Every structure is written in C-alpha cells, then in structure tokens.
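Only one protein chain is missing from this complex, and each of the others stays in its spot.
And now, chain A:
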Amino acid sequence: MNSQYGHGGRGGPYNNQAASSISHSRGSKLKISAQDLMCKNNCGHYGNEVQEGYCSVCYKLYKQQQQLRQQQYAESPRDNDSFNIFGRSAISSGFATIPKAAKLSFDSLSSPLSGFAKFEEKKRHQAGHKSKSFRSVFRKSPTPSPSKSPDLKATSSKERPSSASSTPNHLGSSSPKMSPQRPQDTEKEQIRNEINTFLLQFPKQIVHDVVVKVKQCEAELTRACRTSNMAVEEISDIAQDFYRNFKGKVDMVPCYQSMTADDKELLMDLIEKYLTISLYKELFSPINTTTDDEDKDLLLQNRIRSLNWITCKHLDVILNERDQQVRDYVFQSINAIIGMDSVKPPQEKLLCITQCSHRILEALGMSKQAPTSADDFLPTLIYIVIKANPTRLQSNINFITRFCNASRLMSGESGYFFTNLCCVVSFIQNMKGESLSMTEEEFEDYVSGRTIPSESWDNYFSESLHSMEEMSNDLIEMKSRHDDFIRNVDVLRKNMQQKQEWVSKQVNVILKRTPLTFKLRKVPTNIDDEDVCSSQPSLPAPLQPVVISKLVKDVNLEPNKEPPPVTPTSTTTELRSSSDRPNSEDNCSNSNQDITATEIQSASQKSEIEIPVALEQEESRDIRGADQVLSSQMSLTDEFLSAEEKSGSEEETFYNEKKVESEAEKSSE
C-alpha cells in the first residue's frame, strides 16, 4: 500500500519543485544566461547536459551517491514497474536528465530557436500561466529512449526520500479544490495518481503499452499545438484517431484480454481525462491555431445577453415559477451549466450538462402532471441557457466535440443532453421572430432593447414582488371563500325563514283543528247546597248526581210516612240529620260521578284535546315555547350574521390594507 502511493505521489513534489525552480530563474532562462550553464553544484565550473547539469567532478560524486541509493532502493521490496507509469517517466525522460537551460531545445524536437520563439509567443498569450506552459513544454518528450532508463531509476531513487515523506501530504491534497494555489498541478497529479492506481492491478505489459501510447499521443498533440497554422480540427483528429485506435487495440490485442469491458471503458476514460487535463491550456480554444473560438464565445454571449428578455411564455415553457421548489431546481440547473466552464475533462463537462438537464426534468416533472418529453425539455433548456448565459459556451462545446471520445457524444444519456445543448446554441444563434411566434419588428425591437416586454427577469427574481403576488393570491382565495360563506349564510337565512313559516303554518293548522274555547271555570260544589243536581246541568242523565241518601231515607221512612204529622219536629230533625248524612254521601258520590263523567268525556274525545282548558293552556304554552325557540334561533342567526358581517368587513379592511401595502411596494419598486 505504502509503496503504491509512494510511487503514485512521487511526481507531485518533484514537479512543484521543478516548477518553482523554473519560475525562480525565469528571467534568465529566456536568454540562456551563462549562469544557467554552470554546474548545478555551483562549484564554478560549467556543467554539461549529458552530465545532468553537473561538471565532471560533481557528476562523479553525484553518480556514486545515486548508485548507493539505488542499491538501498533495490533492497526494499518495491515494484519497479510503476516507474514507467506516467509522471515518473515523463519527468525522468524530459526533465531530470537535462540541464535546465538546454531542456527547451531538447524537448521541442525542433531547433532551439524556434522552440524559444514558440515559447515567447506562448508567453505573450498566456501571461498568467507561464510556469504551466513551461512545464508542459518540458514534460512532453516524444519517446522515452531506452538509454535513459538508468537515469530514470536514478532520479526516482534520488527523489525517493522526499517523496516518501510527502506522501501523506500529497494524498491529502488530492482534491483539486483543496489547493487553490496550483489547481492545474493538483488536478494533473490527481489524474496521474488515478491512472497509476488503476494500472497497478494490470500486468506489466499493459502498463507499458498504455504509458507509451499515451505519452506518444501527448507528445504528438503538444507538437501539433505548437505548430502554427495547424487547424484545430487536425489536432482533434489526432486525438480522435488515438482514441479510436487505442480502443481498437484494447479490444483486439490479446494482452488486454485480461481486462473486463468495464475496465477498458474506465481506462479509456482515464486516458482521455489525463490527456485533456494535462493539455487543457493548449487544447481549449487554442490560440496558436486558426480558431476563432473566443470571438464566437463573445458573439454568442452578446447574442444571449440581447435575448435576456425572453420569458417562459415566449418559448411555451411550462415551468411553474411560482413554486419555490421549481425555482430551486431552475437555479440548480443554471449553476450546473455555468459550472461546466470550471471543470476540465470533457467527461466532467458532459456531467455538468447532464446534471443541468436532470434538474430541468425534475422541475418540469413538478410543473406538469405528465411525463416530460422532449417537446417540453428542449424549450426549457433554451430558456435555462438564455438565463444562465454560461461563459465560453461555444469554446466549451467545441472542446467537448473535438476532444471527447466521439463515440460518447453520439450515444448515451450525456450524448443526448449534449446534442440538446448544441441544438439550443444553434437555435439561439438562428432565433427569429417567428421562432417565438411574434413579428420580426417586435423581435428586433426587443433584441435591440428599444422595447422591453412587460415581464422580465427582474420580475422573476424580485423577492418582494413575488411574495406580494403570493399574498394577493391568498387574498383572492380568501375573498372567494368569504363570498362562499356569505352565500351559505344567505341560504341558511332563507332556510330559517322557511322553517319559521312552516312552524307557524303548523300552529295555525292545529289551532284551526282545536279552536281555543274558554270554558267556565269550575266552581267548587257547595256541599251544603240543597240543589246539588241543578249545579251540574250539563251532565248527561246517568251521570246526573242523585242524592241517594234521600231515597234511602225515603224508603226507610216509608212506613213512617203515614204518620208524618205525628212527630213533625222529630221528623224534621231526623230528616235534617238524615238529610245531613246523605248529603255528605251524596256529595261524595257526586264527586265520584264527576270523575267518571270526565273519564267518559275524555274517552269520547280521545283524539281530541282531553281537558280542554288545561290542554289549551298547555298548547298555548307549547306554541309560546316554539315561538320562543324560533325567536331565539333567529336572534342567534342574526347575531351570527352580524358577527360574520363584522369579520367580513374586517377581512375587507385587511384586504384593503394589503392592497395599499402592495401598491406601496409596487411604487417603491
């Protein structure tokens, strides 16, 4: 494990060191000052490039040291194969063996002068990236010559201790974002490590082959980039041919049979990544060659800027921009497409496009309750690109087209979305009035900025306006609910009235059926009254109270009737006493009869009111009760209504207030 990372990471510190030494002596380097020809040990003698920049004495010492280290190194259980892996071989072949000053001429494979001229030209163009171009110039040696292999081992062994100590560091900074100072360096290191780690699992032969092929291609591309008047298409052809040939080779050559199809894919990806990262500066909108990518970028950017008035409506985009989540997706997709410029390998650029497209599809999925088709997707992508106006869009598209494996662009999801993006650019460039279903004059007016459409981007972004709109929507909804409520209250009131009418009608019916008649009040019977019977004239015959005691007395006194005049006083007293008794009896029976009479009466009037007076009283009480209930209900409703009206008016005042507020906001906007 340790050895693996030690090897993989070795290039990093060395490279940085080299770069810093270059930048340190940059001023003199361009002229190859005498100082640069001196021995590296600063012993005062001239150095020699064959002796790695040392004078003969120092070189001898150096060699001895190297051998010593090499021996130590050989003792350690280290796999020598990884020497041939990228970075190392590049450095060893290109860098370490040659004194600094002589390297340029050696490397460029042309005369030193032309190399310098090229370099100066490059320097002028890429003022900010001198060290990078230097390195790229140095590093690409066309073919590592076999004679250099001892040097290779020597340098690597020489560098070993420092690399070993810096390994953790290097691993730590493997993320390109973590070291802001030299992002390209880190990226290069990272991809180099990635390839190295990946290749470690394969046989030596494959590793050799891959390294050689890739180096070869890299050198070829570098050379092509530095050849003036080389059309970028030709450079692209070199890369594409390499991809194709290499893929063919990987598929066909027997030694690659041990790799799985996935591994092959990954290998192709890694190689593509490596080439494009390490040559990004040269390949991305190349300046030396006859491209006008940058001009096209500017044109496209200005074109998109002139179209920034376009809204969803113009393109029939169905995005529901009111929804917060949809807007989030829209912003995410805009971020993704803008982020495309900041990543280097074409694959990662494609990944940005794919991410952007996925966000768009998600946003569309939320806006529409149906599967998203290209009919919806393409207009939305156009809209997003117009709103995002990604930097160097044309250059990025060209870069992907030229240096991404062509087979990837023709198929697969990323290929599909990339095609869509190309379509979008083409559409934007050729956009006319009719493409937005408006007249040419209108379109021209908008493009030139003479007229501004009512809805614009600001409208979309302005948070307060948006919230105002939301609020007014809420108010509209509230109003409609309020109207609903009022309508329901009306219905309720009507129902209540109907109920009231119905109840009063019922009452009338009942009243008609059982008219209110007032009977005489019952007068308590005077027990002492002689004429009991006359006091109850209404009673029918059988119920007519009869004074029984009198009859009994009569019967009893019948034998004594003949001599009535004999004892008139006693008889009278008797009579009086007897009449006294029966009278009470009579009274009793009378009351009994009275009850039976009422019972009969009630029986006869079963369905009718039983005891008229009482019933009538009761009924009237009932009616009064119903009336009371009704009136209380009515009063309740009235109260309710008045409360509602109050709340309604409150709502209205709230609405009015909001309106005032929103108007104020509008005016302030």
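Methods note: a contact is a pair of C-beta atoms (placed from the backbone, for glycine too) under 8 Å apart; a residue touches a chain by one contact, two chains touch by 3 or more; residues count from 1.
Note that in this section contacts and distances are computed from a predicted model.
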Using the UniProt record as the reference, specify the protein name of the hidden chain from among "Elongator complex protein 6", "RNA-splicing ligase RtcB homolog", "Cytochrome c oxidase subunit 2" or "small monomeric GTPase".
-> "small monomeric GTPase"
From the list A:Leu37, A:Met230, A:Leu351 or A:Met366, which touches the chain that is not on show?
-> A:Met366
Looking at the whole complex, which of A:Gln35, A:Gln65 or A:Gln201 touches the chain that is not displayed?
-> A:Gln201
By the contact definition given up top, give the residues of chain A that touch the hidden chain.
-> 1, 3-4, 79-81, 84, 143-146, 200-205, 207-209, 211-213, 216, 244-245, 247-249, 251-252, 254-255, 257-258, 316, 361-362, 364-366, 368-375, 377-379, 410-413, 416-417, 419, 422-423, 426-427, 430, 434-435, 437
